[in-house]
Structure formats: structure tokens, C-alpha cells
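Before anything else, here's the structure in question.
What follows is part of the complex, with its chains left where they were.
Chain lettering (A and B) follows the sequence in which the chains are written, and residue indices restart at 1 in each chain.
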Amino acid sequence: MRHFTRIQDVGPEGVETILAQAAAWKSQKPGAIFQSRILGMVFFNPSLRTRTSFEAVMLRSGGHAIVLDVGNGVWKLEDRPGAVMNADRAEHIKEAAPVLSRLVDMLGVRTFSAGGGDEEDELDPVINAFRRHVTVPLVSMESAREHPCQGLADVLTLRETFGTTKKLPVTLTWAPHIKPLPKAVPNSFLLSAAAAGCEVRVAHPPGFELHPQVRAEAEAYAKATGGSVTYTHDQDEALAGSRAVYAKSWGPATRAGHAPGDVAALMASYAGWMPTRKAMSRAAKDAIFLHCLPVRRNVEVSDEVLDHPSSRVIDEAENRFHVQRSLLHWLQST
Amino acid sequence: MRHFTRIQDVGPEGVETILAQAAAWKSQKPGAIFQSRILGMVFFNPSLRTRTSFEAVMLRSGGHAIVLDVGNGVWKLEDRPGAVMNADRAEHIKEAAPVLSRLVDMLGVRTFSAGGGDEEDELDPVINAFRRHVTVPLVSMESAREHPCQGLADVLTLRETFGTTKKLPVTLTWAPHIKPLPKAVPNSFLLSAAAAGCEVRVAHPPGFELHPQVRAEAEAYAKATGGSVTYTHDQDEALAGSRAVYAKSWGPATRAGHAPGDVAALMASYAGWMPTRKAMSRAAKDAIFLHCLPVRRNVEVSDEVLDHPSSRVIDEAENRFHVQRSLLHWLQST
């Protein structure tokens, strides 16, 4: 049985397979490939694109989705083995995962970082509790460590624009925000772009390093695919000549050990990192702009960048549908 | 591409077309007219009838609905152009509307008045933000200015009962409530009934005037269809000889400039406007009673009126299904 909760589940070869199928089906729709299939979708956190695109994939392919919001019409779920459940979590994933597995054909789970720090996110406790206890294929709709469907959609958008991603110079740049955000999206763009052979440049202020294990994994993919990964604290340097600029905010590295008040001040001190057209002008003339959405306009990215013809954020969101259709098909194949 | 967010989108002729189709399909079901189509439904506010009737329309015609509750499992949405998004709204309609348009075939939006006053409601900022940014047909499931599907269902109910609505004397009467409600429903009954050629009588206490532009629009429809619109502060006078009594509460006209505390006192001072059987007895012998629902029993309308055989509120609610099936079909035709 297959699961997909991280890029490592498929590796660079699997990324190729899934994206090739996604591209083929984008131009020529498949038939009812999920006829009578049910995807159960368990949300611990909000969603617009993920929820709608997964449900649309199922409905447009003869199947159905059942959407469950944890803590909102559905019991709160416990993930810790051995817990004495005397607080607000009424059900354990040890029961919820196998029970749902009896009722649906595939299960999707969204569970953001609980804010316990990079080490805990690396362990990804909630999605891994599901992984241990499901008896049907499991797909991540974003967890603490990764948002792998987003990464696949990002790379499909690059491919559509530039034909190939081999040695394509792309920049992942940190952007400001009102609060420290999880690192799943930057991790996934980094891993997916490296697995697709890009020349990935990561730009962020000091203290916002991504987790060493994620960086090591990206390095290994780059080595295997002829790509590369470099890091800098200089946004301008990274943007120079980039064919794609991917903006995303994330919180400081836990190990930096900031107090909460300091984090707000630290994030605020880098407000100048918000991408503008002036910053974009350092990139290649045909450079495109990407963001996973939702985006806080004029905080994380300026209106002028999002409303410029070089922005591909809507196409990128649509590509969630296409990669997920391909991915779910791969998941249910043995 | 067609949209339907106000009666003006179809005018009196369109009202006829949509109602004729609705009536025809009520007696003879159409086939799978929405085969494989998806209606995306975005709710900023609660709903029972609207949500269930739209979803039932899609399911009973071979299609599907995807339901999204803004701020409840879905990111809160910003509508203001140029906003610096540093508060609780994580996504802009500028992104949400085109993204959803890539995933569904039609989009419905419910967004009540934000309470900013009649002038702001006349501009209808949220539904109009969607209207600017969608790339698929948009249907209003009630916005600040109008609830046009309700208006259509109301007129269909009149037609079924009386055969024709030409010069039919009908009263829209203000009713009490525990708080000031939006004017979308009274606006829509007024506009729809005028567009259907009724002799519309509007009764409300002083200070509860509907917006001048809505009244002007209704006047224009009445002129075109041989109907009429009159206003009075005397409920008894309006009811005399009416064939239909439509009760609905709404808040005072903004221009009246009441302080919040005064509004509560003002509303309370008109508790005597609650329709009773005694009031209904002034209407025609065959008069029917209408209300859009939900209704607060014994506050807005008395039990004796709602439980009397002359009440048609359940048929009226069912007609939401019939007019919406016809309307969505019209929307997806070019």
C-alpha cells in the first residue's frame, strides 16, 4: 500500500512520473478514474484551495469526498501514544484512522505544525500517527514538515512555463508576515525543485535557516538530478538572473532561541524583504512570480507584484488540481 | 458570461423566462441538466434553505456542490482593493475568486450586509468584488443589497396561487424583531413583485424607509409591467384587500441616524406591527401569508398566522429549489 506524506515517498523518479501524468491529463482529461471511490479528508486546519481542489478531483473523476473538520463538528483527536485522555481530545487517532479506513478508499490529512519547534516538526507526529494506523492509502494535505502536493504543483508550473526544470535558476525568498508561519511550504518547494533538477537559491534573513535534515535531503536530490541548492542572506544576490521567484514567509529557526516578543520584533525588522517590482526587476526578463496562497497583500507581497502579468499564482493554484489527480491515481495503484 | 446577483441582471423579461422554466420543470422534471457540473458555494453567513436547496438542485440534476464556510474551515476573505492585510483576513477575493473559478463551473456567494449602512449596502462591496474577479458565472445566495433568488421564489408562489401576478395587490409589511436586520429580502420582494407587475404596497413605521435607489428601480419595473408601488406607515391600510401579505423585519434607514441603543428602543416601540390573524383578517378572503424564513415565532410573526392554512411559507421555501434550478440553467447558457 502506498502513502504520500513527503517527497521522500516518491523521490525524484516518482516526481517525474506523477508530473508527466498530470501534464498529460491536463491537456486530455482522463475518464472516471475514481469511479465510486471515496476520499476522506480530515482537516485540523483551514483550507480553501486544498479542500476545493481535492474534492473537485474526486467529483470530476466519478468519485466523492467526505470532508471532516477536527474540533468543529468532529471530535478533537489525540495523537500521543499512551496518553491519559482526560482533557479536550475525545478520540485517539489509534481509533479514528482505522475506523475511517473502513469507510473510505483513501484518506487525506491536513495538520499544521503545532508550534513545538523544528525538531518536533521534523518528527511530524500527527500525520505519522495516521500513517501508522490507516489501512488505506494516506495523502498529506500539508503537515508540519511538508506540503508535498504544493511542491508538485509548483514544479508543474515551472515546467509549463519553461519546458524543462533542469538547471533552471529559481529563488525561494523569505517574505515578511505578521506572525511566524510553519516551514512546510518552503521545505516542499525546496525539496521538489531540487528533485526536479533546478538550481535552487534560498534567500532569508539570518536566523531563519531551514531544518538541517530538510537541507540534507534537498542536497541529495540535487546531487542525483544535476541540480544545486545554495543559501544566502542577500535577496538581491539570489534574485539576479532567476527565472522564477517564489516568495513565502516562515518563522525563525527554533534553535535561534528567540522569546515570543523578540520574534515579532525580529520579523518586523525584515519588512523590507517584501517582494516589490523593483526587487523582481533584478530577476531574468522572463521571470515568473510564484506563491502558494493565501497571501497577505502588501504585507507578504505587494499588490504590484501580484497583479503584474509575470505572476502565475492562479495557474499554480489550478495545478494543485492536476498534480493531485495524478497523485491519487498513483496512490491507488499498487 | 452571465451573472445573477440582482434582479437588474435579468430585468422583468428575464424574470418571466426564469419563472416560466421553473414552473414547467416543477411539473415535469428535467434530466441531468448539470451533469458533471460543480457549483462552488461560499458562505460568509449561516443558511439552511439556501444551502440545502442549491445543493439539492445540483445533486438532483447530475451535478455536485462544494460548500465553503468563510472563517470556519476556510480563510477569512478580504474584499477591499489595496488593503494592507495585517489583520485577521488571510486571503483576498482577488485570489480566492479566480482560484475557485479554475476548480468549479459556477460560483454562489452569500454575504450579508456588514452593517455599514444603506449606502455601503447599495454598493454591495463583497459580492461585487467576487463579480469583478470570477471567471465563471456568479450567483448571489443573498448579498447586502438583494436576495434575488428569494424574490423569484416569492413571485413563483404568487403565480401558483393566483395564476397571474398582473396588478395583484400584495403587501410587504415591516415586522418586529430583536435586532435590526438587513434589507436584502424586502428589497428583493419589492423588486421582484414590481418586475412581475404586482400592485405592491409597502408598509413600515416612520424611519424604516428602503433605499432611494431600490425604490427607484422598483418604480421603473412597475412602469414597464403595468404594476405599481406605494408606501404607507399604516399597516391596516396596506392590508385592506391584499391577496398576499409578506411579513419581514428590517432595520431603520441609516440616514435616520439613530444611536444603537435608540435602535433597540425604536424597534421595540413597534412590537404591535407583528402580524396576527386579526391583522390578516383585513386582507382579501383568499389572501396568503408569505415569509422568507427563518422566522422568529411570536416575535416577528405569531404562531396563529404561521400555523393557519393561509400560510404558504413551506411552499415558498420549496420554490427556492425550483427557481434556482431554472436560474442556474439560464446562467450556464450563453
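One rule holds for everything that comes next: contacts are C-beta pairs under 8 Å (C-beta built on N, C-alpha and C of every residue); 3 or more make two chains touch, one makes a residue touch a chain.
Everything numeric here is computed off the predicted structure, so don't read it as measured data.
Colleague: Can you report how many copies the full complex contains, not just the 2 shown in place?
Modeller: 3
In the analysis below, only the chains that are shown with their structure count from here on.
Colleague: How far is the middle of chain A from the middle of chain B, if each middle is the mean of its Cα atoms, in Å?
Modeller: Centre-to-centre distance between chain A and chain B: 40 Å.
Colleague: For the complex, which residues does chain A have touching chain B?
Modeller: Result: residues 43, 46-49, 51-53, 55-56, 59-60, 69, 72, 178, 293-299, 303, 306-307, 313-314, 317-318, 321 of chain A touch chain B.
Colleague: Name, in rising order, each residue of chain B that touches chain A in their complex.
Modeller: 36, 38, 40, 64, 66, 68, 72-75, 78, 82-86, 90-92, 94-96, 98-100, 102-104
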